[in-house]
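Excerpt of the complex: some chains, original placement.
To keep things simple, chains are lettered A, B and C as they appear, and every chain counts its residues starting from 1.
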Amino acid sequence: MVVVMQEGASEAQIEGVVKRLVEMGMDVHRSTGVERTVLGAVGQGRPDATLIEMMDGVDEVVRISSPYKLASRTFKAEPTVVTVGDIRIGGDEVIVMAGPCSAENEQQVRSTAAAVRRAGAKILRGGAFKPRSSPYAFQGLGEEGLRLLRDAANAENLALVSEVMDISQIDLIERYCDIFQVGARNMQNFTLLRELGHRRKPVLLKRGISATIEEWLLSSEYILSGGNTDVILCERGIRTFETATRNTFDVSAIAMVKKLSHLPVVADPSHGAGRRDMVAPLARAAVAAGADGLIVEVHCDPDHALSDGAQSMFPAQFDRLMAELRIIAPAIGRSICLESAPRRGWGK
Amino acid sequence: MVVVMQEGASEAQIEGVVKRLVEMGMDVHRSTGVERTVLGAVGQGRPDATLIEMMDGVDEVVRISSPYKLASRTFKAEPTVVTVGDIRIGGDEVIVMAGPCSAENEQQVRSTAAAVRRAGAKILRGGAFKPRSSPYAFQGLGEEGLRLLRDAANAENLALVSEVMDISQIDLIERYCDIFQVGARNMQNFTLLRELGHRRKPVLLKRGISATIEEWLLSSEYILSGGNTDVILCERGIRTFETATRNTFDVSAIAMVKKLSHLPVVADPSHGAGRRDMVAPLARAAVAAGADGLIVEVHCDPDHALSDGAQSMFPAQFDRLMAELRIIAPAIGRSICLESAPRRGWGK
Amino acid sequence: MVVVMQEGASEAQIEGVVKRLVEMGMDVHRSTGVERTVLGAVGQGRPDATLIEMMDGVDEVVRISSPYKLASRTFKAEPTVVTVGDIRIGGDEVIVMAGPCSAENEQQVRSTAAAVRRAGAKILRGGAFKPRSSPYAFQGLGEEGLRLLRDAANAENLALVSEVMDISQIDLIERYCDIFQVGARNMQNFTLLRELGHRRKPVLLKRGISATIEEWLLSSEYILSGGNTDVILCERGIRTFETATRNTFDVSAIAMVKKLSHLPVVADPSHGAGRRDMVAPLARAAVAAGADGLIVEVHCDPDHALSDGAQSMFPAQFDRLMAELRIIAPAIGRSICLESAPRRGWGK
């Protein structure tokens, strides 16, 4: 922590701050300039910056260590690769997760899963419990949805990611899924994060709609500090003044997070865009910027989807997107699954 | 719903949209202008606006009914007054809730409660479970904190409001408190809101740091639709580009919510400000703008508080603020408790 | 400037930074902690912080002096009072400026001026050149508008403030007005600001719709550094994600600016609100928060105004507002003109 005293701060004020910092367990270095005194405080203490800032004579307080530790490049320089079976997220291959917003019925889940596998997706996405802003909207099929998704994933040899909204759902979702998804609204549901830190399955942690990058990494820290090191970050657009697009997809955040953290970061262009004709440009942009993967909403019949239909791609649009991504990925030394995974026979 | 077709939309495109709306259970009125056709859709259906917007020939879709019902002035024109004992929130008196960020020990809770009662507060605030951005920060005393708060409230004849972070805490907090507080991070924790809708105690619902007013009212709808009509809204500052202040206290929201909704709205100038020397101006502004109450952090020794010390007022500052508010309230036909409530003997 | 080195920065990297800072004219103090080295750089140089930040081994660079000087409380502790005739902006009295958005015709200007004077305004506001987002909207009467405004101000013994949009308009507006108004869109029109710094009439500088407080004070510095010390800051709402209100009126900024700067700050609740039924709550809030004045749009017939009609108050609304403000001002030790100024006969 660096404490910048005001110009003209008195000796008594300076000494008051030094004394307080020492009480807080810090060693203090003092630099006296012509105009100002600057105090550098180092040590094992965790002084409260805002309290120091309120002291007489203090102009500004600057933290000099990031508040997150385990998520930082300082703590671990080499990138983390999260593995699910033979799928490696954060490695050379850009991993694509795709599927419907929510499971609606067997036919819808099956045909969508088959379509995304053929196009090159490795992981099926799909929700069984839906957080909706309005209490009057479709809320998901619950466990029945999870069963449909698992069956389809098995049939198509895909891994499965699905959203967990509450600690009460963790055990259930763990039984069916390979990756826990934590939605944007739950990014600071610390009770949930802490419990996921004690599980062994990877967690895909979406950025809150108005979360800073620092807060996002702090939330990952809740999971990491519990012992679960398999966190996948997911950028999905932030809220800004612009209303022509539903969210502002923060492509800069992808590049910045890769500088600050060793964790893999994927992008959700579907929520970033909010409408299907904007998904492909954002997906291409995310991969070009260095994203380790994508999570995309695809529906076999989006015009009749029970949720998020407008932002779900038709299978043919998704095919074309995958072809475009295969051209882009080599620009940054990455690849994208060329051939669809061999289909594992249903029921085998 | 109003559907604005593009200039030059074909007859087939227009008929396609009409057909789809009718399928969705709507009656459709068609207005043909020189340049454009506009379709008005009314009825009991709940058409998905974004899906219609994706149809060929459609330029824009406009919802014509607010997505919230029970919270709106249209549903209930007269203001709701939430009562807790003889305290009326939303009536002529501006109600002040005050107390420490978190309960730390008996002496701190007792002396702070006594101070705020003497100054005119009617409700004690204080946390036992603290949501913290960092897993390494003080997380609250738990039930012991609730017990300390309840005892102090009883001793001072104050009602008690305390934060509930998770459904697992509801029963416990209900035993000790008069009002459930839902924090900004939980404004869209729909599992929690739905459960609180089935309880009988009032809920103070803070606005999320990046929630629109519409989303805030939709969240109240989760509680109201469960049968609990005692919701108190609480503005506490939103996140903007400005960094000189911790949040941007949205004083306009207070006036706007009172137009849109019958629910009482209070202000939290402590979180809005983030530092104690900014709390009084925001508190005065909130009352001048028409807030039905305030919730203020006060601490008997803020420099040694375990959380939020920098934004907690000294008791003497709080006294002065209450005196200022007593001058302001009559400008809008309100009053503020002049005399402190008679102290109820401890343990009686 | 404080330079925080990365954990594990090499001696060569540290020395490279020290060498560079010395080249830039700074004295460097070095603090070596267990984990990190921190460099404090003081002196007369103006090192480019972002360049240092790009150097190998550097984690973060923190400026320790505010980039503005003349506008700061450090430079001048006592508040600046801007005087126009016998009107003192920044003194004990809260000064109210009011009038139409734009001058439209003699009758409109005259009757509006008479109405605001009777209610207690001291300064007439009104535009002759209007910056409009659309090239197809009413653009103002030009010099004829200025003449109408001046005549009405003289007749009612009011001072006059009017917007200058471009350096080419300065001479003209100076002939007619007592205070130059710089609109939000021109807050960083540095050519204009620099020229106004060489004039002798006060400048009312509106905050840009997305300007930080620091940028706003830096813009005032362009005027102050030219020798014109009479700058009045004006908060008028910022752009945020909220769309229920046209802008988010930043009441916190009023309190913060008064801490950081000695300049008077007034509020424009009309643009902050965007609709007349929201103007009074924001005006009351601004005064309660400590604003030195208000600038309010009032129109004798707002329903037929050529611009900003929806946010212009009826004279009767303005009367009521002034009465409310007279109750509020004493809460912060201020007053508001009780009696209307004696009317100076027209043409005398």
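Definition applied: a contact is a pair of C-beta atoms (placed from the backbone, for glycine too) under 8 Å apart; a residue touches a chain by one contact, two chains touch by 3 or more.
These numbers come from a predicted model, not from an experiment.
Q: Tell me, please, the full copy count of this complex, given that what is shown in place amounts to 3 chains.
A: 4
Going forward, only the chains that are shown with their structure count from here on.
Q: Please flag the chain sitting at the greatest distance from chain B, going by CA centroids.
A: Chain centre farthest from chain B's centre: C.
Q: Are the two sides of the chain A and chain B contact the same residues or different ones, given that same means over half of the numbers occur on both copies?
A: same
Q: Please find the two chains that have the most C-beta pairs touching each other.
A: B-C
Q: Rounded to the nearest whole Å, what is the centre-to-centre distance of chain A and chain C, using the mean of the C-alpha atoms as each centre?
A: Between these chains, centre-to-centre, one finds 40 Å.
Q: Please tell me the distance, in whole Å, between the geometric centres of chain A and chain B computed from their C-alpha atoms.
A: Taking the average C-alpha coordinate of chain A and of chain B, the gap between them is 28 Å.
Q: Going by the touch rule set out above, which residues of chain B reach two or more other chains?
A: 210, 277
Q: Give the list of chain C residues in touch with chain A in this complex.
A: Those residues of chain C that touch chain A are 2, 4, 6-8, 27, 29, 31, 33-36, 38, 40, 42-43, 59-60, 62, 64-65, 74, 210, 239-241, 243.
Q: List the residues on chain A that touch chain B in their complex, please.
A: Going through chain A, the ones touching chain B are 46, 48, 50-51, 53-54, 67-68, 131-136, 165-168, 185-186, 188-191, 194, 208-210, 215, 218-219, 221-222, 225, 239, 274-277, 303, 305, 309-311.
Q: What part of chain B is in contact with chain C in the complex they form?
A: 210, 212-214, 237-238, 240-245, 247-256, 259-260, 272-273, 277-278, 281-282, 284-290, 324-325, 327-328, 330-332
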